[in-house]
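Pasting in a structure now, in C-alpha cells, and then I'll have a few things to ask.
Some chains omitted; the rest stay in position.
Chain naming follows the written order as A and B, and within any one chain the residues start at number 1.
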Amino acid sequence: LLLLLRLGGTLGCASVEVGSPVVPLGSAVTASCSVRSRLCRGLQGGRARISWMLDNETVAGSQGCGGGDTEVSNLTLPQFNRTQAKLWCWVEWNGTKQRVGLAEIRAGYPPAKPSNLSCLLNLSDYGLTCRWQPGADSLLPTSVVLKCSTSRAPAVTGCTPQGGRSHCTVPRRLLQLYGQMEIWVAASNALGTAESERLRLDPMDVAQLEPPALRSIQSVPPQTDCVTLAWAVAPSSAHMELWCELRYRPPEDPNWVLVTGIVGQAGTAQCCGLLFGTPYLFQMRCRRHSARGHWSEWSAARNHTTHE
Amino acid sequence: APLAELSGDQDFQLFLHKNLEFTRKIKGDVAALQRVVCDTFQLCKEEELLLVQQDLRITQVALEQCHRPGFQAEACFSQIRDGLHAYHSSLAAVLELLPSHAGLVETLQLDAANLSSNIQQQMEDLGLATVTFPAEDRGPLPAFSSRFQHQVGGFLILANFQRFLETAYRALRHLAR
C-alpha cells in the first residue's frame, strides 16, 4: 500500500557515473552508463541499446560489454561549456525509450579572491558592517562568510551575507571593543576556496561617529566681527575624546573657511573676521582624538546673519 | 443503514458536495506539483519511466471497492480514507525533493489528512464500521539509492496520487445527487 522502496544502496537496473559532478568550465566530462539487464525486468537476454541526451540534445556514446550481463556505454564531452546540465542515459525497451539514469553536471570556476575589505562600526547598535568586492562570478554555488578572530578567541563566522550580497554585519557579541581583531572574507565552492586579505583593526577605530549638533550662534558682543557657536556631540560619542572642525561660508561663496583643532565634548567655539550684515552657513564634524577612524558626517547646516 | 440508502439524506449530500469540491482542490494542487517536477527535473512522461519504475516498486493504493461493478460504498470509503492516510506519509518524500515548494507540499499533506478525517467523521456519524488510524503513522522515510531515483520516486508518487484522487472523485460523485 505504501511507497515500498528498495531500501539500502543496492544498485538498480542502471546507473550513471561521472568523473566529477562539478568541473572547470570548458574542461572535458566523462561518463558511463551501466545497464544490468538481469536487474531490469523485461530486458533479460536482449542487449540493451543505450543512448545519451545532454538536456534535450542527443549525444553519442560508445557502447560495449561490461562483463556478465552488463552493457556499458561511455561518453566523453571534450569541452563542457554549460554552467549546468542534465546528462540522461536512455535504454530502448519494448519499442519505447526509457530514462534509466541521470547525472547532473555543473561547471564554473574556483571562487575569486575577495578584495577591498572595509568595515564601519555603527555606534547606535555597535554592529560592525563590512563590505568587499567579490571578484569574478564563479558560476557555481559558492558559500561566502566573514570570519573574525581576536587574540583571545579562535576564528568564528562573524556573519553571512544574504542573497548574494557583498556586505554583512558582525553583531556586537562577537566584537572585542578596544581590542585587536582580525577580519577576513572566506569563499568556497566545489572547485576551491579563496580568502581576502586579513584586516587587523580595533572596531572602535572604525567607528562611524554621529555628527555633532550646532545649538546656537550669537554675535559677540554686538560690535565685533566674531560669533560664538554653542555645540554638543552626539550622545553615542559622549564618552570619547573628540577632535572637531567647523566650517562656514556665505551661501553664494563656494569656498568654506575651515576652523580646525576644536577639542572637547560640548561647549562653544568662536569665529572672527566675519563680514557685517552677511548671512553665513555653519557646519561641524568630529572624529576621535586618536586621529584613528573616520570623520563623522558634517552636522546639519545652521545659518546666521551677522549684525550690520 | 448501508451508505447507498443514505444517498437521499441531506446531511450526507452536503458532505458529498463539500468533499467533492475538496477533492477537486487537492487534484489541482497535485497537478501543480506535477508541473513543478516536470519543469525542475524534466520528468514529465510516465511512459519514459516504466523500466526504472520497476526498480522502485512504488505500489499503487488499490481502490478496487470503488470500481463498478461491485461498488461497495462503505468499503470504498474505508479504502479512500486509508489511501489518503498512506499518501499523507508518502508525500514526505516529495517534501524532501522540493524544498522550495514545501508550502504547497505541506498544504497537500494537510488537505489529505483533512479529507481523510472528514470521511472518518462522516462514517462515524452514520454509525458505519470504522477502523481508527494512529494519528501519526510516519514509517521511516524511504531511502533512495540516487538523486535520480528520488526524483523518479517523487514523480511516481504524485502520478499515483492523481489517479487515486480521480477514482475517489468518481466514487463520491456516484453517490452525490
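Basically, contacts are C-beta pairs under 8 Å (C-beta built on N, C-alpha and C of every residue); 3 or more make two chains touch, one makes a residue touch a chain.
No experiment lies behind these values; they were computed from the predicted model shown.
The full set of protein chains in the file adds up to the formula A x2, B x1.
Keep in mind that, in the parts below, only the chains that are shown with their structure count from here on.
Centre-to-centre separation between chain A and chain B, using Cα means, comes to 45 Å.
Residues of chain B that touch chain A in their complex: 41-43, 47-52, 54-59, 61-62, 82-83, 86, 89-90, 93, 139, 142-149, 151-153, 157.
Against chain B, the residues of chain A that register as touching in their complex are 1-16, 39-43, 55-56, 86, 88, 91, 93-94, 96-102, 104.
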